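Omission of a single protein chain aside, the complex is shown with its protein chains in their original locations.
Up next is chain A:
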Amino acid sequence: MSDFDRRKFLKSTGAVAALGGLGVFGLGTNRHAFAQSDAATDQPEVIQKTIPSTGETIPAVGLGSWITFNVGNDIELRKQCADVMSAFFRSGGRMIDSSPMYGSAQDVIGYGLDALGAHNKVFSTDKVWTSGDGASQIKETSERWKVQQFDLLQVHNLLGINENLPLLFRMKDAGQLRYVGVTTSHGRRTEDLIAVMKNERLDFVQVTYNPVDRKVEDYLLPLAYDRGIAVIINRPFRGGSLPERLKGEPLPEFARELGVKSWAQLILKYLISHPAVTCPIPATTKPAHAMENMAAATGALPDEKMREQIAAVIGVLV
């Protein structure tokens, strides 16, 4: 963390947690300030995070579609996915993320948005994943989602970035896209991503982060914070293996202070309490889990000391 003032960064971490604990989101002075959702709406009070490049806020937990929404033409399973989306929206969620790599997931999201009439609720997030014609892939992606314009498009795993990133910037400049991002996963190609973050005006990056995979804490997250890049977190549960491994283990005593009811919620609170993190995107096949995940974006958040405790406990148990 040589390029950054680590003390200042960690101090802001504590400040974020304190704000969460006191329930006074939105009063922070940094550009990553939290805000509480409009009480006048029928949505639960969900912690909002700020997208640094515009100041727009989005709910602090999103919905991934990796594996879980790739159900093909199976109508029964498509309806189950729509139920998950319904529970997600009803709990105050907005960001849904997908990729052309995820098989039928984009079609299934489009099906769900149609079934729920939720095109105006979603913060649509997808990717371009090709070393060929990115523009035609994006067109196909739009047709699958049945949306005219995406909120965010990302270069998936930096594939074809020399062609695809300029394409996304051109779309943004032309008003066809609101935000531009780049993704990686599993901690790979972090150095390449950092180089892109330093040299391009990215709105978002997407990386793998959870209490076990913490490499991004050292440099990438502080860099994102410093450069005003919003951060989406993929694999928050390590593809579901973390809650599976922790099943049956009692929650630590200190978790009571946070009001969490599950390991999944504890992990999500760990993630969203990081000041550089904008939105983890856990995937699920169960509406109840979607609601449980969204509930993690309410109430108190852990401070830096408790974050370390969470990582330590989970590190020992898994």
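Points to keep in mind about this one:
Convention: contacts are C-beta pairs under 8 Å (C-beta built on N, C-alpha and C of every residue); 3 or more make two chains touch, one makes a residue touch a chain; residues count from 1.
Heads up, the rule we're going with is that contacts and distances are computed from a predicted model.
Missing chain, UniProt protein name, picked from "Cbb3-type cytochrome oxidase assembly protein CcoS", "Sulfate-binding protein", "MFS transporter permease" or "Dehydrogenase E1 component": "MFS transporter permease". The chain that is not drawn here is touched, among residues A:Lys146, A:Lys172 or A:His186, by A:His186. For the chain missing from the display, the contacting residue among A:Tyr102, A:Phe123 or A:Tyr179 is A:Tyr102, taking the whole complex into account. From the options A:Leu63, A:Ile138 or A:Leu158, the residue with contact to the unseen chain in the full assembly is A:Leu158. For chain A, the residues touching the absent chain in the complete assembly are 66-68, 70-74, 77, 101-105, 107, 131, 157-162, 185-186, 188-189, 192, 285.
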